[in-house]
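As structure tokens, the structure follows; a few thoughts come after it.
With one protein chain held back, the other chains of the complex are shown just where they sit.
Showing chain A:
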Amino acid sequence: MSDLAIAAKGLRKSYGDKTVLDGIDLAVPEGTIFSLLGPNGAGKTTTVQILSTLITAGGGHARVAGHDLATEPQAVRAAIGVTGQFSAVDGLITGAENMRLMADLHHLGKQEGQRVTARLLERFDLVEAANRPASTYSGGMKRRLDIAMTLVGSPRVIFLDEPTTGLDPRSRHTMWQIIRELVTTGVTVFLTTQYLEEADELAHRIAVLNNGTIAAEGTPDDLKRLIPGGHVRLRFTDPGAYRAAAAALTAATGDETAQTLHVPHDGTQRDLHTLLTRLDAAGITADELTVHTPDLDDVFFALTDAPATSADAPANGAAPTKETVR
């Protein structure tokens, strides 16, 4: 077990009578990117808060970087770096002052502190903004400062809670690049995201969290193998036709705003024929029909059984949802 950066068994947490985590197990090998994937409210942040010693679990136990969370929290803290879902910078002082604060709290000497902070400011493209109050930074800059601060102590295990939520596409790709670079130095990254594309892109292993339990765990390929087929995507321009199709195809999941339906499909000609016959019988014509081979979207929808008209569920893993964080 010594090669596991994070090993958790039966983690539980409830608030009042609401159970947020209902016994989750995690095993994250050292030097890998692990992604906890789940919709809003699944319990991702709660998991990160427990594993990073911010809150105590209601049950279960876990070891992070070889130390027990409950009995050696300071040893865990010495080994980890956390970039939470919400900005963890001091907005009242400048970026450089935030960095110096971290260097002082990690007890780096004056010269080493200066060297480390200068290098990180440079690496995260914050040199120009270094002497401005952090509250004036854009979302992407704040995130970069946040991660730069996390890296000052050279943590061995890094937690990133939805690091790209609310970022524009360019900042998001920059962030992906940063995350990939992190593991080249042997650190372990525990990443949460609502975006399937992101987990698929970055993670060696993915756990799908839904309603406080791990619905599936494995490599991206393992997960794709979990469901036999892909789906057929139907797009409508006429809301009446969309509603009629949603009613006729009970197996479909839909996105009302995008006027699209996803119908599970096992990849056979017969299955496709059945679908077309049903549409014909109901007198429905889709404006666009595409056949998709299985991808993580399908896994996600199959495992989290998103309701057919839910506006919260991302219709496509790549599409950012409405959630805005800062």
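Heads up, the rule we're going with is that contacts are C-beta pairs under 8 Å (C-beta built on N, C-alpha and C of every residue); 3 or more make two chains touch, one makes a residue touch a chain; residues count from 1.
Please note the rule applied: contacts and distances are computed from a predicted model.
Engineer: Leaving aside the chains you can see, what is the UniProt protein name of the one that's missing? Options: "Xanthine dehydrogenase family protein subunit M", "Transport permease protein", "Cytochrome c oxidase subunit 2" or "ATP-binding cassette domain-containing protein".
Structural biologist: For the chain missing from the view, the UniProt record says "Transport permease protein".
Engineer: Out of A:T53, A:T192 or A:N210, point to the residue that touches the absent chain in the complete complex.
Structural biologist: Considering the complete complex, A:T53 is the one touching the chain left out.
Engineer: Who touches the missing chain here, A:A88, A:V183 or A:L272?
Structural biologist: A:A88
Engineer: Of A:K44, A:R63 or A:R77, which sits in contact with the chain we cannot see?
Structural biologist: Of the candidates A:K44, A:R63 or A:R77, A:R77 is in touch with the missing chain.
Engineer: Considering the entire assembly, which residues of chain A contact the chain that has been omitted?
Structural biologist: 52-56, 74-75, 77-78, 80, 82, 84, 86-93, 97-98, 101, 104-105, 107, 149, 153
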